[in-house]
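The other protein chains are all here in position, but one chain of the complex has been omitted.
Take a look at chain A:
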Amino acid sequence: MEGHLNLTLKIWRQKNASVAGKFETYQVSGISTDMSFLEMIDVLNNRLIEEGDDPVAFDHDCREGICGMCSMYINGRPHGPNRGVTTCQLHMRSFQDGETITVEPWRASAFPVIKDLVVNRSAFDRIIAAGGFVSVNTGNAQDANSLPIPKDNADEAFAAAACIGCGACVAACKNASAMLFTSAKVSQLALLPQGQVEAATRAQAMVAQMDEEGFGACSNTGACEAECPKGISIENIARMNREYFSATFSSK
């Protein structure tokens, strides 16, 4: 049933990339437990606007957990306390009346802050541009059913492809590694016959781009998997390492 909460919010405020940020404290009251976390921020923002203050900038779009745009680091965890949900699908019934909630942007040097809670994740796009595709121009495809694919492989490829590119894995990692994100795409395509032709070059090119963007190394703590809102498995990292090393050893 619906209840109402009074909360203290400590939110990271930073005007733009070139100035230092700091935490500001806000009180909000009468927050319905049926609200999503972002709707709670909407309430705060409309109040700030009416009071003549600058509202908190944050990324969000679909608000149904699939676009990957929302990105808040809540009480020390990407997307907040619940497993398997994005911030937009986190509801206030997960919090207690009187609680203090700390909200920060993703922290990673490869994701510079743009304003407040908004960060620049374009490094992910560049990793995909380096090799996260099958090189097939429009019009070159054969009939979709001419190549049967074992259901298990298709299901596993789908599980890896479910990544929403939100960057929680990077935010959760003490090294700010992008291995889970990168390996999810490498795995998806390596598991399918269509992707196997370029499997070796893909793994090498994507890993090289990942390193160039300044993401850290993987030290196998598994925080990325634990915080991933879509449950992307770290088995993908093992699979990418196999692809990468076999490509490196067999390179001409």
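In this section, a residue touches a chain if its C-beta (ideal position, glycine included) is under 8 Å from a C-beta of that chain, and two chains touch if they have at least 3 such contacts; residues count from 1.
Going forward, contacts and distances are computed from a predicted model.
Matching "Dipeptide transport system permease protein DppB", "ABC transporter ATP-binding protein", "Glutathionylspermidine synthase family protein" or "Fumarate reductase/succinate dehydrogenase flavoprotein subunit" against the UniProt entry of the left-out chain gives the name "Fumarate reductase/succinate dehydrogenase flavoprotein subunit". Among A:57, A:226 or A:247, the one in contact with the hidden chain is A:57. Contact with the omitted chain, checked across A:74, A:189, A:224 or A:237, is made by A:189. Residue-wise, the contact with the chain that is not shown comes from A:43, picked out of A:43, A:200 or A:226.
Interface residues of chain A with the unshown chain, by the touch rule above, are 2, 15-16, 32, 34-36, 38-39, 42-43, 45-46, 48-50, 52-55, 57, 59-69, 84-85, 89, 91, 93, 114-115, 118, 120-122, 124-125, 128-145, 147-151, 154-155, 157-158, 161-162, 164-165, 188-189, 192, 194-195.
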